[in-house]
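Read through the structure below, which is laid out as structure tokens, and then see the notes.
Apart from one protein chain that is not included, each protein chain of the complex appears where it belongs.
A, B and C are the chain letters, set down in written order, and residue numbers restart from 1 in every chain.
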Amino acid sequence: MDQQITVLYFAWIKSELGKTSDQITLPASVGDVAGLVSLLAKKGSPYAEVFARRDKIWVAINQNRAEWAQPLHAGDEVAFFPPVTGG
Amino acid sequence: MDQQITVLYFAWIKSELGKTSDQITLPASVGDVAGLVSLLAKKGSPYAEVFARRDKIWVAINQNRAEWAQPLHAGDEVAFFPPVTGG
Amino acid sequence: MARVQAEMFDVGAEFAAFTHGRSDLGGVVSFVGLTRDFSGDATVHKLELEHYPGMTERQLNDIERQAVTQFTLQAAKIIHRYGILLPSEAIVLVMAAAPHRAAAFEGCWFMIDWLKTKAPFWKREHRSDGSFWLEAKASDDLAAARWARG
Partner (left out) sequence: MARVQAEMFDVGAEFAAFTHGRSDLGGVVSFVGLTRDFSGDATVHKLELEHYPGMTERQLNDIERQAVTQFTLQAAKIIHRYGILLPSEAIVLVMAAAPHRAAAFEGCWFMIDWLKTKAPFWKREHRSDGSFWLEAKASDDLAAARWARG
């Protein structure tokens, strides 16, 4: 069964993608963050270039920091952003 | 030759002596802070009681912290006060 | 409760509100982070602060609560701005109150160190030589790691 999720982008990721979010329907074969990243990277430029730098990208699921192996569920809000630089 | 000095008192020392200062003429035999303290203690009550607690008393000469062995000179401003408690 | 806002804040008014009606506080330590007009050799015209609404408030409130618990604070407060900031404007205010000054210093320092590695803010400098997203500093990770409980 397909799952609908919201994906948010911040800082240089947002700048390079030229957008702040995507609505993504996950195929049944994609169950975690790593799978989502592979799916996004396959969308071609500029996604491929952005997600090639995944060592510079953090992820949050429903506003909590998460790991690449963390599972995704329908309705999740997944955010990709660089290491933070506030304060 | 006799030396005139000003002696200041602060906090409980001032309270117990009932005064803020003395003008003291040092005899030639008194050359340092320790000698001044002995001279003051000989003035009887309440000086004797106050200066019996000399381990609880700090001294400054001309507004700089000093030691008991430090020499005195005419015109010096000598201050006796407890360990500080500001801030 | 932490606050995230685009508007400037008044350090004096925030301090007054933080201590208002309290006659039990021993000491208050505050940290204010300011915008500078240079970065290396370049002139900075303005600083842009992006954040992740919702997650930001959650993280800042977590940091406040953690500081209160870990350092037995009497009160803790974080105020952080986003949007466009001009040089010399305040970016962040962190305040910690405690009966003794060591706890207030440590609690305040902990909050700003943690904020710098956990709160979802990103700075972009608009400079004489272009606009640049800042990179996170390894020194900030080290600073935050100091506070990890053994």
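The working rule: a residue touches a chain if its C-beta (ideal position, glycine included) is under 8 Å from a C-beta of that chain, and two chains touch if they have at least 3 such contacts.
These numbers come from a predicted model, not from an experiment.
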Displayed chains in contact with the omitted chain are B, C
Residue touching the undisplayed chain, where the options are C:Ala6, C:Leu34 or C:Ala145
C:Leu34
Quick one: which of C:Val11, C:Ala42, C:Ile84 or C:Leu134 touches the chain that's been left out?
C:Val11
Just the residue numbers, please: which parts of chain C touch the chain that's not shown?
10-13, 15-16, 19, 22-38, 87-88, 101-102, 104-105, 108-109, 112, 143
Kindly note down the residues of chain B that lie in touch with the hidden chain.
8, 10-12, 14-15, 60, 63-65, 79, 81-87
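In the analysis below, only the chains that are shown with their structure count from here on.
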Length of the line joining the C-alpha centres of chain B and chain C, rounded to whole Å
50
Taking each chain's centre as the mean of its CA atoms, how far is chain A from chain B in angstrom?
75
Need the CA-centroid distance for the pair chain A / chain C, whole Å please.
27
